[in-house]
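And then chain A:
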Amino acid sequence: MDALLHVGLFLPLLAGIALLIWPSLGRRLAVAASGVTFLIAAWLFARASGEAYTFQALLLEPIQMYYALRLDGVGLVLWLAVALTTLLAVFIAKVPTRMLGWALLMESGLLGIFAADDLILFYVFFEATLIPSLLMLGLYGGRERLKAAYTFALFTLAGSLPMLAALFAVRYLGGAPSFLYSDLAAHPVSGSVADWVFLGFLVAFAVKTPLFPLHAWLPSFHAENHPSGLADAMGTLYKVGLFAFFKWAIPLAPEGFAQFQGLLLVVAAFSAIYAAWLAFAAKDWKRLLAYGGVSHMGLGALGLFSGNAEGVTGALFLLAASMVYTGGLFLVVGRIAERTETLEIGPVRGIAKSAPALSVLTMFLVMAMIGLPGLSGFPGEFMALLGAWKISPWLTFIAFTAVIAAAAYALTAYQALFQEEQNRVVSDLTPREWAFAVAIVAGVVLAGVYPKMFTQMIHPLSEALAKLLGGGA
Partner candidate 1 sequence: MSWLVVSALLFTIGAYGVLSRRTAILVFLSIELMLNAANLALIAFARQWGSLDAQVVTLFVIAIAAAEVAVGLGLIVAIFRRRETTGVDELRGLRG
Partner candidate 2 sequence: MQETVLLPLIILLPLLGFAVLGLWGRRLPEPVPGVVASALVLGSLLLGLVLLGQGGARWAVEDWIPGVPLSFVLDNLSGLMVMVVAGVGFLIHVYAIGYMHSDPGFSRFFSYFNLFIAAMLVLVLGDSLPVVFIGWEGVGLASYLLIGFWYTERVNADSARKAFIVNRIGDLGFLLGMGVLWAHFGTLSISELRELIAPEGEFAVGINVAAVSLAAFLLFIGAIGKSAQVPLMVWLPDAMAGPTPVSALIHAATMVTAGVYLLCRNSFLYFDLPDVSFWVVLIGMLTALYGALCAFGQTDIKRIVAYSTLSQLGYMFVAAGVGAYWVAMFHVLTHAFFKALLFMSSGAVIHALGGEQDVRKMGGMWNYLPQTRIHGLVGALALGGLPLLSGFWSKDAILAASYEYSALLWFVMLITAALTALYSMRWFVLVFMGKYRGHEHPHESPAVMTWPNHVLTLGSLFAGFVGLPYVVQSENLLEPWLNKAIVHHEHEKLPVLDEWALILVSAVVALGALYYGYRFFQAEAAGRLPAWFTRFQEASLRSFYADDVYNALLVRPLKSLAKILFDADGGLLGGFWWLGSATGNLGALLARLETGYLRFYAAGLLIAAVLLVLVGVIR
């Protein structure tokens, strides 16, 4: 099992490097590598027995840093989501071959983020993933790409620095013998140190969640990225903030979390409704999806910060699910943009007439995004709501008015593109796109109809966190 863990983690990296050196290897290699990675993730998921897959090797003796991997239920679910989305993305996106290589590099980084069990290792993966993401934006982005890349880099780095400080503080002030999660969790910091440590993590992870007002980099990031949606899908996967809060920030400084909980709940609720509202005014698909994503993560954050088992499970489920459907939507929008040569909402209308299957696929993903029960968007949102209501009914009410707004913005945009008088004839799904559609529909329906498959992996860990926070199950 160990070997599979490492293969899964580094195969995309190697394939990505190979693609960067020899682009003539082509998309086949990218699809094969991410396909194998997905199979490994699925195999590990299927074989999961409740015990996590772990591996440890001492890497840097003087500071007791380990190459430590731990793939527990949450990690497995997220691995599955990342591997599936990346596979779909490199399978479908029409991009220069080298860009596929960068995407594979990102995949390795993302898998590492979810598997790392050593805080330094986590930090390394967390930051290393930034590089391919930035390069994709900088190399293949639109006209304003450099400004967008600056913004993205500045926000991320401004977040990382406090996190680096917090990372050392949590070990040395907490008195842990190493950076291993188990050691750090056994020596949590307390008092005002905990506040500062949590604040440090908070800044870094809020950028990546993203929470208001640190979401400001996101719209331009998506709007300027390559129109194929590959980089956007990978960027969606990179929104790992909720996971990072769950795995690191909250368990390592629970007292700090308790200090900030009220504020965080307010911010999360505000993010949810604010972004949903903005999405309504968005004039192009990518900004719309960007704001929609912020809104969903706001709902997820509300669940996570409520700190009880169902809320946390909901948040993590929502995170994994939104990776797939938001990523998928970015890719589909990319395919549409290729046909209509614009991402703007408005100029092209009525294309459902000539591309019915495409319109159904889009409608399906849009419905998943606005949380239609029976699709993967719903269970996460719903559990987040159940958890959040216990903590703060009013905030829950305010935040979840976002589901009304979601229907409004998503259907308005859908109508503008697909319905009304036809003014453009486009081609319908190609066989390749059919394959993509079948895969993503299967995934979204499976997670929506039988969420138990995933929640039973996540829930025990959420319960553990809730217990740590004193809430109980």
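Quick note on selection: all candidates are chains of the complex that A comes from, given by their letters.
Assorted remarks:
Here, a contact is a pair of C-beta atoms (placed from the backbone, for glycine too) under 8 Å apart; a residue touches a chain by one contact, two chains touch by 3 or more; residues count from 1.
Nothing here was measured: the structure is a model prediction, and the numbers come from that model.
Although all of 1 or 2 belong to the complex, chain A touches just one of them, candidate 2. Considering their complex, residues 151, 154-155, 213, 216-217, 219-220, 274, 277-278, 280-282, 309-310, 313, 350, 352-353, 356, 360, 367, 372-374, 378-379, 382-383, 385-386, 388-390, 393, 396-397, 400-401, 403-404, 407-408, 411-412, 415, 418-422, 450-452, 455-456, 459 of chain A touch candidate 2.
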